[in-house]
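In what follows, a structure is listed as structure tokens, so that the remarks can point back to it.
The complex appears here minus one protein chain, its other protein chains still in place.
This part shows chain A:
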Amino acid sequence: SAAAPRPWRLFGAMCLLRLPRITQPLEKEEEEMAALMGQIELEKSHYSDHEIRKLEEEERLRRRKESLYDDDEAPGKTVIMAQDLEDKWEQKLLRFKAAPRTTDADKNNNRTSLNRKLDSNLMLLVKQKIGNQELWLLPQVEWQPGETLRSTAERAMATFLGDHIQAKILGNAPYGIYKYKFPRAIRTVDNVGAKVFFFKAFLQSSDLSQAELKEDYLWVTKDELGDYLKSEYLKKVNRFLLD
């Protein structure tokens, strides 16, 4: 049966999130509490085997010094002391250098790189032409009859990033909606405006070298979204983004 032409055009947009790779820095209260917990645990604990060994060896050293080399052990027997072991372990730790938590991309503020801000979520923004304006948006594509909205969003992702990205889409249902009416110039009775449905996905592969990014793109955090998105759009997008 012929359906009445709907006045709203449907778009499916994909909010692709790169999940954080490192932990966020602790707040002041969290650090104080962690220190307190460590102290309480130390106070309530008993000595471990290693500590008992250390205490006994210190006692033995002290006795040996006081009684002026009264050796009850055979001289020439090299015994590894617990303190030596501790020093050795400390040295080994100092020799190891971990990767830095702030990367080069952080320092250069290179917003196209995925290696920036490893402790927060990064979202993909692309520059798209809507009407006669070039806007920064979450990648969106118009819905075609015959496909579900989720496949529209997947198609949007594939259009901008190529087919080879691995992303886990969280469910079949949209997370948010942005409704807008076209400017009066192009508005007609059966073409009032557009509804953009947002879907969320987590980026699984961290390597996007195979992605063919044609348009301008950016990876931004939730706080930086305000620099690029318009206020109404931003309001709707912020509703479904957890920090």
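To be clear about the criterion, contacts are C-beta pairs under 8 Å (C-beta built on N, C-alpha and C of every residue); 3 or more make two chains touch, one makes a residue touch a chain; residues count from 1.
The rule is simple: contacts and distances are computed from a predicted model.
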| field | Protein name, per the UniProt record, of whichever chain is missing from view ("Sorting nexin-2", "DELLA protein", "Phospholipid-transporting ATPase" or "Large ribosomal subunit protein mL40") | value | "Large ribosomal subunit protein mL40"
| task | In the full complex, which bits of chain A touch the chain not displayed? Write them out. | result | 6, 8, 10, 19-23, 27, 29-30, 32-33, 36, 42-43, 45-47, 52, 98-101, 103, 118-119, 148-150, 168-177, 179, 195, 197-198, 202, 236, 239-240, 242-243
